[in-house]
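One chain of protein is taken out of this complex; the other chains stay put.
Presenting chain A:
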Amino acid sequence: MKSLINRFSRWGSRNLLHHDSLGGYFEPVIQLFKPNWRAGLYRAQVSDVSLLLEGVVAINLRVDDRWPIHQAGQHIDLTLEIAGKLVTRVFTVASSPNLAKTKNTIRLVVKIQPEGGLTHQLPVLTRGDWVNISAPRGEFVFEESKQSSLFLAAGSGITPFIAILSSLQKERAIAQPIHLIYYAKPEQHLLVDELNELSQQLPRFTFELMSRAVHGDVYEQLSDYINAKLLVCGPNKFYQSAKEFAKIYDCAISAEHFSLMGITESTTSEFEVSLNGKQLSLKNTSPLLNQLLTLGEHVNYGCKIGICHQCQCTKKSGVVKDIRTGQVSDRSEELIQLCVSQVLTDLELET
């Protein structure tokens, strides 16, 4: 019955109201009563904001009952309205599913990026502010087994491990030993108090804090763990070292790695551009549209000077520059006009 009503309402909103959903059609009206309500997203309310270290902020969000509780290790999209513009970034939930279940609360621990469009807004949030979050997703979860586990974290990559370890707390004693090696700059390790507490509560969990300056590359720390299962979360370079080790010693490895793609503007470069899933190699020397047309790709276009928006497409990820104004885009999903966009990083496009 419910699915029948849903189908009917979707049919009605598409054909009669020209919106994908009834919620989408009434969204600005609903927002009068429920601030930040958005079709297809969940609302969450800021309950606490604190600085963990200089440049690292922890935010507690109150989620509503409809939010599908995350599995420890999963991430969410966080969307903020900044000067009228919706900006979205992905963050790992740094708290246990149990906290979400019992107290409707999730925590995010975020490193503020110097050039970030969203992260520098986070310390400005205050209790009671509304934000939007997506349903949780991601495959980076921990499965118990007989095999011992090695967790490798770097920087803010500690967050999924905090979620994973605190989710083990309330459950039966874990079968396998877990060791965590946590890399960060000296004195910059996050949530060390919580790690201490966890190591007291979980008898088979141990951890070490390390830093590159003192201990060298993470690769050098791994020789004792040839038979362990590796879970890695950190910057790309950190992950590469672990991956190399896992390859040589044939260890199981599961990873979540992040890299801010470097912007290349000054030199002539080629970038990987995915257009509706098709991989192309495009240069930063002429607008995207010209190159796509030369390659014989079927894309809509019109004026070619940025007036008519016919060549508009969705940039799912990556950075472009508007060649008319020199304005550099955000990293997350946006509409761009191909005829006036210069590619600055690898891109994912959908027409």
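FYI, a residue touches a chain if its C-beta (ideal position, glycine included) is under 8 Å from a C-beta of that chain, and two chains touch if they have at least 3 such contacts; residues count from 1.
Methods note: contacts and distances are computed from a predicted model.
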item: Omitted chain (choose from "Thiamine pyrophosphate-dependent enzyme", "Fatty acid desaturase", "(2Fe-2S)-binding protein" or "AtuA-like ferredoxin-fold domain-containing protein") - UniProt protein name; value: "Fatty acid desaturase"
item: Selected residue (touches chain absent from view) among A:R7, A:K34 or A:K85; value: A:K85
item: Contact partner of the left-out chain, one of A:G24, A:G55, A:G138 or A:P177; value: A:G24
item: Residue of A:D48, A:E333 or A:D346 touching the missing chain in the full complex; value: A:E333
item: Residues of chain A in contact with the chain not shown; value: 15-16, 18-20, 24-29, 31-32, 38-40, 81, 83-88, 300-303, 305, 307-310, 312, 314, 325, 333-335, 337
